[in-house]
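Yeah, one chain of the complex is gone here, protein chain that is, but the others are all in their spots.
A, B, C and D label the chains in the order they appear, each numbered from 1.
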Amino acid sequence: MFYREAGDFKTSYEQDSQTFPIKFDRFRYYAVLAIAFLVVPFVINDYWANAILLPFLIYAIAAIGLNILVGYAGQVSLGTGGFMAVGAYACYKFMTMMPEVSMFVHVLLAGGMTAIVCVVFGLPSLRIKGFYLAVATLAAQFFLVWLFNRVPWFYNYSASGQISAPERDVFGIMITGPNAPAWATYMFSLIFLTLCALVARNLTRGTIGRSWMAIRDMDIAAEIIGVNPLKAKLTAFAVSGFFIGISGALFFSVYLGAVEVGEAFGITKSFLVLFMVIIGGLGSIFGSFAGAAFLVLLPVVLKVVGVDVLGWPTDIVAHFQLVIVGALIIVFLIVEPHGLAQLWRVAKEKLRLWPFPH
Amino acid sequence: MQDGYITEDGRKIGGVVMEMKNITLRFGGVVAIKDISFDIREGEIRAIIGPNGAGKSSMLNVISGFYVPQEGEVWFHGKPRPQMRPYEVAQQGIARTFQNIALFEGMSVLDNVMTGRLSYMKSGLFSQALWKGKAEAEEVANREVAEKIIDFLEIQHIRKTPVARLPYGLKKRVELARALAAEPKLLLLDEPMAGMNVEEKEDMSRFILDVNDEFGTTIALIEHDMGVVMDLSDRVVVMDYGKKIGDGTPDEVRNNQAVIDAYLGVSSD
Amino acid sequence: MPDQFLFATEVFINGLMAGVLYALVALGFVLIYKASGIFNYAQGVMALFAAMTLVGIMNGQVPFSHIINAVFGTEIHHFGWHVPAFLAIILTVGVMVGFAWLVQRLVMRHLVGQEPIILFMATIGLAYFLEGVSDLMWGSEIKKLDVGLPQGGSFWIEDMTAGLGSENFYGFFIDNLDMVATIVAALLVVGLVLFSQYTKQGRAMRAVADDHQAALSVGISLNFIWVLVWSVAGFVALVAGIMWGTKSGVQFSLSLIALKALPVLMLGGFTSIPGAIVGGLIIGVGEKMFEFWIGPLVGGATENWFAYVLALLFLVFRPQGLFGEKIIERV
Amino acid sequence: MLDAAKTSDVQTETLLEVNNIEVIYNHVILVLKGVSLNVPKGGITALLGGNGAGKTTTLKAISNLLRSERGEVTKGSVKYRGQDVHEEDPAALVRQGVIQVMEGRHCFEHLTVEENLMTGAYTRADGKANIAADLEMVYSYFPRLKERRKSQAGYTSGGEQQMVAMGRALMSRPETVLLDEPSMGLAPQLVEQIFEIVKSINEQEGVTFLLAEQNTNMALKYAHYGYILESGRIVMDGPAAELRENPDVKEFYLGMSDEGRKSFRDVRSYRRRKRWLS
Partner (left out) sequence: DLVFPSLSYRTGPYAAGGIPFADGYADYFTLLNERDGGIGGVMTKLIECETGYNTEKGVECYESTKGEGALVYQPLSTGITYQLIPKVTADNIPLHTMGYGRTSAANGEVFSNVFNYPANYWNGASGVVNYLLESNGGDLKGKKIALVYHNSAYGKEPIRTLEELSAKHGFELMALPVDHPGQEQKSQWLQIRRERPDFVTMWGWGVMNQVAIQEAANIRFPMENFIGVWWSGAEHDVMSAGDAADGYKALTFHNVGRDFPVFHHIQKYVVDTGKAAGAGDQIGTVLYNRGMYAAMLAAEAAKTAQGIHGTADINAAMMRDGMEALEINEAKMADLGMPNFGPSFNVSCENHGGPGLVGVTQWDASSKTWSLISDFKPTDGDVIGALVAEDSGAYAAENKITPNCN
């Protein structure tokens, strides 16, 4: 028995509803946190920060946000790219309008802004369901991108319509711009990710989370037993928008530093985040992490293996990358439609039973 | 009828809590309910029976506010109930179970039961996000109620199991638990015993009677097993293709020729 | 007649025509959705793949020559023959049927009974896969597709109508290709409607969409139905690919026409074949007219989002689209 | 395990043979722990048992519908007419004459009642006329369906849907019908009617039935032979008449004590179930 939960008794309901009811899990969780906060910042370099860790952290935030909407509340959204754009542009406007304020505040405000926009586009979800809703959210995607491309106020009238993040700091440490040290950008994003994950976890284990899931599983029944669908759906959109906005803000300001809306926040972004959520596991916070890690790492790994190790031409590798990503997605769905998180759960269940097969 | 009476086995039945007045419900060309009136008294077990497609479930849906009748009114506590959304109806103390189990498949039994308590949980988004203060206290308090009901229905052992994995009969019981968790004044049960064997029906009957006894919950019940209906209910409404063809005590109904023709058939006991 | 009115009419007609082209893509979606409840995101890529295959066959290109050359150090690119368009189309249909079979075999059959969103994701995976394969197979440069369809404005219509307005009005501009597309689309729709409504296979197809398990239980072979449907969808993709490929050359962006088809689907209803056409027409006209009247006021390029917003607003009033099956809500 | 043939008075061919099967869901949940049963040709065999005993799972294992639910038969074999059908796909089984009526109706919501019935004839190739005749036959068994033939099945009542599901299966002209809880949710008259229909189809058309039922009373009244399933194991089997007289069956499945049927109101305490095996 590698994995034990026997002998782990709870004596109160608080204990029972804590995030990691099993001691072993709790321990592992603290270990991961300790490494992330206390070890990684000292060993990080530009490549790891900019090519792997920042995108992972930032996409994980977006994935958590989208997972709340899709995985918990059952409202499929393809507007993530557009909402991230709202976060990015809001952040840009706040950064340039109030340069003296801390970056923390800018990012949070950008999240709030996105939450509002997300709620507006969430309103039709009261009537529209399923794939109709999914496609309807594309309206947000295209409209928002068009808007940010079209209205010069959003990009401060720059000639090309690009926005570039000015240098901003937190407590005197550069967070944005080319001179921000890798560890600082990493820590900044990590703090947001940790907070978002905690908040998401708290929300999903409590009342609001249950009403989201009820709406997801059977909306009519949920309403009849007393869930207010308006409130449940719109809070889901708001919370999800808040997270996605934060990730959009970080994506622009901390990670890329300059974006062009159509390119950075196009429809492919929406799909990418949705992939993360599904491959990771719908309705699982851990899954959001797993999915983000998987899809950030996979192309890098494939590239390294294909180009650097095997020495194939880059275009063949790039095409193979598409083939492999596509095939992997399908294989994953076939093997475990409920994502990496479920795979992990099943593995745990098996370990618990080990060495007996059933 | 007077304002309340005492049944043979000594339970007290109160005044009318809900009254359906001339309800008519149509779906396009189909008339599901045709000008039906009946009442439900406080503390009683009221059965609704009738052949398949008679409109029984539709009637419950009208009570729940899910279907809006074209004609007629629902009176609740002596007042006509204004048009309201189903969740508002639920918040007035009306809980129910569904004919085709409508549990939240992606959630554990415990969470399902906890959803029954949503109307009691009022903490704000912010407090919940931080899991501090009101949110946590509320969670614990309501969890206690939920656990009590779980104990009562003897489903402790599956508390953490995702409901999708449960066999049919247990799902029905979980559904009942979810409805009870709302501590309703009026409980609507749509075929709670369908798909159960006798032993399980006996258990379920026991639960229903206990709920009625211990919490004084008024119960409206749809059921096709005549044994159950006749044994449990105080009064029975009989529907047939949208019309009411009988209303009265089990004995009255049993001997009503129209009911025998339309529903019971000759061989019923 | 005032020119402004004539211009508006012209935009209107061209909107209709553009709508037909969108509808051609949307049809493929509808077919698969109807038959399996799957929202097949790969439809656009299928159109690309079909068109690439067609061009490849016509030009006698060696498939996967790029990899073959990279691995074996050879220099082969072409077989050196040219296949006539007609024959090439038939061969391509064969390839699409083969593809349908593979999809069924390798993907669908393992995902029986899964939730729609999972199936949707699988088709996105498929889209990536197919995109990579098409490029590996036929190369990613732009290819010209010419199966002999006429192209360019119709002189005849132009001459006939030039007299309607002042000398500022040249006559209506109507693209010959669009007219061909309209005829083809009309034929396809009629054929498909008859098929799905009045044949045993059509009925089975709709049954499968509702409930996989139940369909299995009455002996409908999901595998067969899926191969059938994906083949038909592949054929529709080929038709769309030919039309769009003729218009803009065969290259990567062809797969993005799927995005143009989605609002059409919403508006027409995911399950309705006539809906795809009507939806397409409404979207085509709507976006062109909007761009014509409102576009100049807000800086243009409204077409990408207008269709979606229109569809969205429409759905708020009719959640299942124009002709979609009513969403059954019961407890 | 007892042998069905031993007790049956008429020595008939065994159509369906289930040998010691084990079923696992999701790779971890073991549901059937070695179930064996025999279904003789032309008989009505009942499979009884409480909730979650594994009746549905057994039927699905036979008709090969498990795979789509992430379940698999890991041990044992299923033979139809002596042939192993374990690997066949459900459609092939239907063509061989085995059709399942699934628990919970499973109608095609968006198809009309008539279209639903017609899908039942999907595997048939014996001409439109025969199919039309059978459609009339189904309508004659279930007149209510004829009235509602043009409405979408999704909007019909529970009972009507059950009729649709039954009728749909009959449309395939089956040799063996696996009937999962046909009485669930039906009005008493209709339950009886359905069992009568089962009986008459069985007698007149010679269709074999394997019937999973909760309504033990009814099932044993109409079945020839019964198996009782509990927690994934067959705990008792025998001719229906014998089972009906068995005191345990009487108490737990028929709700009768020595004094005859007792009122549901009188069950004052929950009984600890007595089990044959545990």
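FYI, a contact is a pair of C-beta atoms (placed from the backbone, for glycine too) under 8 Å apart; a residue touches a chain by one contact, two chains touch by 3 or more.
If you're wondering where the values come from, they're calculated on a predicted model, not measured in any experiment.
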{"item": "Visible chains in contact with the missing one", "value": "A, C"}
{"item": "Contact residue for the chain not shown (choose from C:Ser140, C:Gln201 or C:Asn223)", "value": "C:Ser140"}
{"item": "Chain C residues that touch the omitted chain in the full complex", "value": "7, 10-11, 14, 18, 69, 73, 77, 135, 140-142, 144, 151-153, 170, 173, 175, 244, 247-249, 251-254, 256-257, 260, 287-288, 291-292, 295, 299-301, 303-304"}
{"item": "Residues in chain A touching the chain absent from view", "value": "46-47, 50-51, 55, 96, 146, 149, 158-162, 164, 166-167, 177-179, 255-260, 262-264, 266, 299-300, 303, 307, 313-315, 317-319, 322"}
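Going forward, only the chains that are shown with their structure count from here on.
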{"item": "Chain labels contacting chain B and also chain D", "value": "A, C"}
{"item": "Selected interface, C-D versus A-D, where C-beta contact pairs are more numerous", "value": "C-D"}
{"item": "Inter-centroid spacing, chain D versus chain C (mean Cα positions, whole Å)", "value": "45"}
{"item": "Separation of chain A from chain C, taking each centre as the mean of its C-alpha atoms, in whole Å", "value": "32"}
{"item": "Numbers and ranges of chain C residues touching at least 2 other chains", "value": "330-331"}
{"item": "Residues of chain D touching at least two other chains", "value": "29, 155"}
{"item": "Topology of the chain contact graph, where touching chains are joined (line, ring, star, complete, other)", "value": "complete"}
{"item": "Residues on chain A engaged by chain D in the complex (per definition of touch)", "value": "346, 349-350, 353, 358"}
{"item": "In the complex with chain C, residue positions of chain B that touch it", "value": "57, 61, 66, 98-100, 102"}
{"item": "Sites on chain A touched by chain B in the complex", "value": "12-14, 17, 199, 202-203, 205-208, 210-211, 213-214, 216-218, 220-229, 235, 239, 283"}
